[in-house]
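One structure, pasted below without further comment.
Removed from the display is one protein chain of the complex; every other protein chain stays in position.
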């Protein structure tokens, strides 16, 4: 059976070029600990610094501003918890949006429980944060604004540049979760006015278990983990060398191929959107069509429940997801769709398709051939 | 030139069997996100649970008691911070030793700064924590005792079973950092009376960037990172599949080969110790010889400075370290040796040799041939 | 994740549909997830002669409905009322823990349909 993977926002396969770069560090040749002074260690250290430079290049940063973490989640946690810890004297208010990934949302909720004030901004029905709302939310106590660059469920691109400018104007640290934007749209920390920015390796065809936080020089932030002096004391623990090197290579390739690859994917994605609209009645595209990354299409199929739709698609070899990967399997409709004002039942019948390097024209044809029947079948069973 | 790697306590190469287990998860075949409901995801989930079982088997635990982390450092941080957070109402005192790894020490220092009471236990000149000292340190406020199983610098085996029994008697959570003991001596969480236990993958021929914390059923502990519902909400973030699977395989092999391999290594290590004592004057073995893992030899060479000794050895292809990997390169003599009452200058002239799977009789001969000249040369330069 | 039985009943659900001449109808919506099951029965001489269902819900909910209808078809009302959600889940070779509540829905909808039939019948007699 054909397998059509349309869940690239959940995770991506490691590219063969990336694996090639990693392999020496998974073998006897180059397994050293980069903190060691002997040759094995020095070689590892050199490779690590090269990778750091590649990641920095992807976002227009300096290598010294990149700190490797275990992934996007840790980077997000550090952005929030590290910033409030470093600014305790200044204030205890942070602003974020209601459509962030759980790595931000749940950390913000934790801080709220600890007595911090947290503003969760609403979004428009297109899934966009409004700069005006942030203006209104800022107080003298505000120490951090964190708004994601691209939403993981509906792919909407937030007005980060403007939000960043506003934060700068008020002397407030600005973080953006760029896990879903790097490799999909140009990301430049200076253009975006970002002080802190999170990236995850496995979303850009790098390995899982590695990511980074960009920390603009001079930004006040504390580490959240304690131990050895790695990552200039910002992130202790023996460095994940294969992960770091793979992440570096993935970043390098993502930067190089961004334009051509996204153009190709956009035309496939648009074909998918048009095809679904044409062939399936009572569907609705969730999220703004224009302010949206090229890989994302998110549809609400009325009177169809998401899990049974996903499972039926899987039986045809089509992999997609409802909401963020970590909450599918659970019974809650997506917090993002609800925040956009989509009724719970429609939110529950929503599916996210996210395209990637491996997808072809034939993949899309295959989906358009099979999906209508699947939806029709489930609707024929449905109690509504 | 021959390369003799004698720094297996810093890190170990990934075994080829481990790499083989990891490879499918670094290729297109099995890259899924284990939280996804479709086939790719379910396959990943299955592999993850198998790995969990293998790690559990290594320490006599149930699979549901194993929670994957990004390494030993994160596990140690979680043990301390997660326990005090979950026991805030009960008390604010923790007990640890002065020879812990920095992942424990610096976390304990952080907690101290936050207003917690922390007792750093002294050790004997052989490098052993005394159960009597713990008895005296326990108060009504004590919520956690954390003592490492095996010290990373001198390899001493601590009286964990007794400490654990004491903790149990007082209803205090007991954590042991077993990063340097698993794979070297038998580790069984029930025998040790451990409620929490840390392991790191790359110390047992698994990959870097993966580890776990064992949490005995019923132990009160909070997560320290927030986000998705992975690891039953104890540790969010997309799972590091290749890392997890590699860790699982490494754990399986470590359990199987423990006895035979350690017997072989012990005889090599003893040969190294005897040879150094015979051939080099004014040396002293740091740490108890008997309560010690088989892989470790730690020598103080008087009137020789550690860094220049390490570098001279490196030029002969011999890789060793002074103190813990993350602090070599820095100028401070080891906190462990100082805590054992070794004078700073002797501590500075100390080198840790840690043997591993790849070492042979010839490696030891090579070291014994070259080391005397190196030490002699440096002593001939030395101002003392 | 799901047993083969669940997958079979999910992909080829038995007794799906509406029933024009039903003499009992029951509907239940899960408070947990908004899923909804409607069960139609045709009872004659105290026996469930025919049964149909419609379900909006996850695969476990659909499979449970399908399995239940098979289990009670041809049974007396008393026998049918004894079929518990556990029995449905068991007949499906088990359900994942977080999906157990789904088997609940099917049995509850059936109970409501029987109640509906009995209410109507009482009035009629």
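Note that the chains are named A, B and C in the order they appear, and that numbering of residues resets to 1 at the start of each chain.
Heads up, the rule we're going with is that a residue touches a chain if its C-beta (ideal position, glycine included) is under 8 Å from a C-beta of that chain, and two chains touch if they have at least 3 such contacts.
It should be emphasised that the depicted structure is a prediction, and the values quoted were computed from it without experimental measurement.
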{"item": "Hidden partner chain, touching residue among B:311, B:338 or B:368", "value": "B:311"}
{"item": "Sites on chain B contacted by the missing partner chain, in the whole complex", "value": "303-305, 307-308, 311-312, 315, 329-331, 333, 344-345, 348, 380-384"}
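Just so it is clear, only the chains that are shown with their structure count from here on.
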{"item": "Centre-of-Cα separation between chain C and chain B, whole angstrom", "value": "56"}
{"item": "Distance from the mean Cα position of chain B to that of chain A, given in whole angstrom", "value": "33"}
{"item": "Multi-chain contact residues (two or more partners), chain B", "value": "37"}
{"item": "Shared-contact residues (touching 2 or more other chains) in chain C", "value": "none"}
